[in-house]
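Below is one structure, written out as structure tokens; comments come after it.
A single protein chain has been omitted from the complex, and every remaining protein chain is retained in its original position.
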Amino acid sequence: MNTMNMRDEPLVYELSRVGRTGCSLPKSDVPEYQVPGDLVREELDLPELDELTVVRHFTRLSQKNFSIDTEFYPLGSCTMKYNPKVNEVAASNPGWKNLHPLVGDEYAQGALELIWRLQEGLREVGGFAAASLQPAAGAHGEFSGVLMIRAALRERGDRARKKMLIPDSAHGTNPASCTMAGFVTQTVPSGQDGNIDMAALRAALDETVAGIMITNPNTLGLFERNIEEICRLVHEAGGYVYGDGANMNALTGVFRPGSSGVDVMHFNLHKTFSTPHGGGGPGAGMVAANETLASYLPGPIAVRHKSGYTLEMPPKSIGRMKAFYGNFGVLVRAYSYLLMTGANGLRRVAENAVLNANYLKSLVEGVYPVPYKRNCMHEFVAKGTVAAGVHTLDIAKRLIDYGFHPPTIYFPLIVQEALMIEPTETESKDTLDLYADALKRIAGEAASQPELLHDAPHGAPVGRLDEVMAARCPILCYRG
Amino acid sequence: MAIDKNARYLESHEYAKPSGEHMIFGISDHAQAELGDVVFVELPAVGKTLSKGAMFGTIESVKAASDLYAPVSGTVVEVNEAVKNDPSLVNKDCYGAGWLIKVAPINASEFSGLLDPAAYGKAIGEE
Partner (left out) sequence: MPFVPNTDAERAEMLRAVGASSVEELFSDIPEHLHIKGLDLPDGISEIEALNEVDSLAERNVQTKKMDWFLGAGAYYDYIPAAVPALAGRGEFLTAYTPYQPEVSQGTLQAIFEYQSMAAKLLGMSVVNASHYDGATALAEAVLMAWKARDGRNRILLPRELHPEYAQVIETYCTSFDIEFVRYGGAPENAPIDDKTAAIVIAYPNFSGEIYPVKKAADRAHEAGALCIVQADPLMCALMKSPGEQGADIVTAEGQSLGNPLNFGGPYLGIMGTTDALVRRMPGRIVGETKDKNGKRGFVLTLSTREQHIRREKAVSNICSNQGLSMLQTCIYLATLGKQGLREIARQSYDKAHYAAELIGGIPGYSVRSSQFFREFLVETPRAAAQIVRALGQRGIVPGFALSRYYPDRRNELLICVTEMNTRTQIERLAAALREASR
């Protein structure tokens, strides 16, 4: 059983007492000026708390979370690997924190050089010609990449190509990104082996095809064995290949997507390059491209000259994806990680991520059916069909009682009752053994005491929550 | 699953049911069960003209959302305000209090082209 903070914690508004404040400010040393009458604000409904109350409140809230620092967190497709503490120290240097984005290139040479080095390093890891660190997350990288494809097609005069192919195992951001770039999506089914159905792909390739978005390894944790053939066919049909790099943790130092024919790709630096997920973000979604598409990258990107570094727009850039230069603080952490892993370390990362996943799979597949009988990459998908009347959701909630964060569930959509498990390389064999034990014991309970699962979790700060009520009568703001 | 004998169906599970000179649209019992607890419905404004097969709204549970398609062409004459305020009516009584919109049909022959109760039963795997 885990030890979480089980006490009810009031909301900041409920803790508020008129007249308190949590921060002292210097006395103003200038005269007061009148705010124009028609602009004056009367009411400001913010809480009033002293500093210790704030500290206790948020400390207690933090204790109501599972996190990598406290629990095994094998959330499939999210690469919840250990986030090295030194990255936080590196990123908290005042030379970064107090660096204004518009200070001017000549006053920010250290930052520009870091951006340039990281661009170069990541470009090398992916096997691409150039990279941009503008995108703030994976989905933002996807949006950039499909806009680049759109721009390249338009330059060719190919305005009629509007169809983007999306495998049925793809993450939801892929089709959503296509819509934002004005493409229509067509789903390509997976075959018996969990890879793209090649016959279906061939049939879908017509003169309206703009490209395909491929995740490799895919969200089943399986390597697309026909990746070269897929890229060749799409190129022959006049389209481009987008690579979703969310799963690069399986491949760093082993395989370079750029060499297999992928034209443009994002990496999720918050996954593969170990930056903390922050309860939802920030991420960083570097996008890299081969010679064909590099000039369309979003900008600005860092360029090295004899005299120093500058920020420049690539010649045919799709433009800016956000203000300034990406989630820079995240980039510092990723760079620190890249330095510590290096060529040899990145390969070790992939090897151990893949070994850990296969090992865990071998421990549980006798009990939890694994629909695709192949070696997996960094993650695998099993089914929660261990007893009648028990669902994957119940198993997930019961895992909480054993002190583990549940895996990703009900995704990918093509496997019913899916449990998508990604252990990552930073977990030890002991942890994997304990997790497998828990899963097996839960399968036993599912048969003998299903109510234990249905009522789970038992040891969390709250029980299962009424999501129907939350959505029917939304309370989205404190109404005190 | 209940199949209203007076209604006719689309394979996408919307039904049309005559009500005087008008038609009532809703979703079938099978559809509401598949969807689970309905939390939200979005319906068109009165006066809007729908052609057969056009999207006329969406219906949502916590984890799924389905677009709604018009079984026949018509002009919306009434929207079920009760179901907008209490979407659980769709779960409780999809052929009755949980109806969605009422239309004045434009082409009467479209109705007979829909799946009859037996055919719809077959389509959802019930005899």
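Residue numbering begins at 1 within each chain, and the chains themselves are lettered A and B in the order written.
Throughout what follows, a contact is a pair of C-beta atoms (placed from the backbone, for glycine too) under 8 Å apart; a residue touches a chain by one contact, two chains touch by 3 or more.
The shown structure was predicted, so the numbers you read here are calculated from the model rather than taken from an experiment.
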Review point. Looking at A:A139, A:A204, A:M248 or A:A446, which makes contact with the chain not pictured?
Key: A:A139
Review point. Which residue, A:T173, A:S190 or A:T392, contacts the hidden chain when the whole complex is considered?
Key: A:T173
Revision key, fill the gap. The listed residue (A:Q119, A:S132, A:S169 or A:T185) that touches the chain absent from the view is A:T185
Point to revise | Sites on chain B contacted by the missing partner chain, in the whole complex | key: 40, 42, 60-65, 67
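Rule of thumb we're sticking to: only the chains that are shown with their structure count from here on.
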Point to revise | In the complex, chain A residues that touch chain B | key: 410, 467-468, 471-472
Practice item. In the complex, go through chain B and note every residue touching chain A. Key: 37, 39-40, 60-63, 87-88
